[in-house]
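In this view, the complex is presented without one of its protein chains, the others remaining in place.
Chain lettering (A and B) follows the sequence in which the chains are written, and residue indices restart at 1 in each chain.
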Amino acid sequence: MSELFHVSSAPHVRAKTSTQNVMLWVIIAMLPTACFGIWNFGFRALLLIVATVLSCVASETVYNLIAKKKNTIGDLSAVVTGMILALNFPVTLPIWEAVIGGIVAIIVVKMLFGGLGQNFMNPALGARCFLLIAFTSDMSNFVTDAYSTATPLAELKATNGIIAPWNKYQLTDMFIGTTPGTIGETSVLFLLIGAAILVAAKVISLRIPLAYLGSFAVLMFFFGKRGMTIPEIAATGVDFGTLFTQASTYTLAQLMCGGIMFGAFFMATDYATTPITKKGQILFGICCGVLTFLFRTIGGTPEGVSYAIILSNLMVPLIEKITVPRAFGVVKVKKEGK
Amino acid sequence: MNKIVKNALILMAFSLVLGFVLGAVYKITEGPIAEATLRKEMEAYKVVFENADTFKEVAVDADAAAKVMTDGGFPDEINKAFEAVDASGNGIGYVVQLTTKDGYSGGIVMVVGITLDGTVNGFSVTAHTETSGLGTKAFDPAYADQFKGIPAADVSGVATISGATLTSSAVKNGINAAVAYANSLGGAQ
Partner (left out) sequence: MNKYTERLFNGIIKENPTFVLMLGMCPTLAVTTSAINGLGMGLSTTVVLVFANLLISIFRKKIPDGVRIPAFIVIVASLVTIVEFLMKAYFQALSDSLGVYIPLIVVNCIILGRAESYASKNGPVESMFDGIGMGLGFTLGLTCIGIIREVLGNGSFFDMPILTDLGFTPIATFARAPGAFLVLAFLVAGMNIVRKKMDEKGKPLAKPSGCITGDCANCTSKCADEKK
């Protein structure tokens, strides 16, 4: 194929980063979490990660072969999708199901819609939701040799947030990550380290994660199952101090369990599926936060992050429509006779 | 005007004739449909009470049934009850069809078989909207068979399924409710 020169008129913006660079930083940022996941859950976690990444890369290669296009695996986006997807699996997932997930993520959600940058929802999340419907029990099986109890998230949901069963999991356990869960979601500590790397490398901005986590936390604090609802505050004879500690511990627990940390920093910040304007991004983050709150409190399964983010992805065109800034040179027509 | 009347009359003629034909077909198939529905229900009851030969319907007094439910603290609603009768015509137990109200999503319609000596014969689910793969684990033989042949008192001792807590506890409550109702009919213990 000949290399045509790309001709276009000014203004031109030059940037040092390339897709490959960005993807490399994302991989590096996920390494702490991945390593902890392998340490926490054992060798099988490594196997799952490798298998999923290989499946994604192979799918993209095969698709490009069939569609007679240049192979795009060099931009490392397939590797990133594979890693994100694998870190969202329970360590007990059968390998062949993980491989199918990789194929669906790359071929159906990404390539069939136009490849990198054209996907309408996060490919890893799309595949995860597909697998959630396809293999519900396998994807919700968090019982391993190391951990034989339910995940903190499931405990929170089943007990409606009553503090007592937390004898099993202290907040510190959840922060460091020695709890059951999907491979990448348990350790808030290492996720935050990864997020810091991404922010430092200027790959992501904190806008969406803060909007997401902030709106979620506020809603949980006031309206969660063990939050401080206004009537409770107004009721006489209720100790404000204990209410406050209860609500804040509950909110912290909700923030640290399940996939919300992982989702907020690594999945809700995907370039192709989020709004481009600043206002739009904040709106998007709030959208994710509200939806996650709703799904986690009223929804059926304990986890709400995956569906919340893909629903928000679907709303991005709408969000962009209402937040797109006035183009330079366009004058707002004043209404007549006002 | 004439054309409209003519059209209307022709349409009416078609409708009348077809109406008659429909009525005739309905009459012909009425019997077989009722038989087929009954057969399907009987098959469901046979599943929970294999030793029975036939099932005789017992009229459910709605108020009495509701009282039994509230006394026992059961959130279920009794729909139908049948006395299981063996080949020699003796009553050997009861089959109770009820709808649970404390499942995960909507009501679960369950059929429970209870023998006269207070043993749970088994249960089967005829309608539900529980989460497939999670809640439906409570209906799989691996879980459901635990209830086959156990004394009614042991039902509450069976563990719920983690990840399907609501559905499995609804099932347990349903079985207990059925036992309570069967007792009230004067059969068990």
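Here is the rule we use: a contact is a pair of C-beta atoms (placed from the backbone, for glycine too) under 8 Å apart; a residue touches a chain by one contact, two chains touch by 3 or more.
Just so you know, these numbers come straight off a predicted model, no measurement behind them.
When the full complex is taken into account, the listed residue touching the unshown chain is A:133, out of A:133, A:146 or A:200.
Contact residues of chain B toward the unshown chain are 3-4, 6-8, 10-11, 14-15, 18-19, 21-22, 25-26, 29, 32-33, 36-37, 39-40, 132-133. The chain not displayed touches chain A at residues 94, 97, 100, 108, 130, 133-136, 138.
The rule is short, and it goes like this: only the chains that are shown with their structure count from here on.
Chain B meets chain A in the complex at residues 104-105, 131-134, 137, 162-163, 165. Against chain B, the residues of chain A that register as touching in their complex are 135-137, 140, 150, 154, 158, 300-301.
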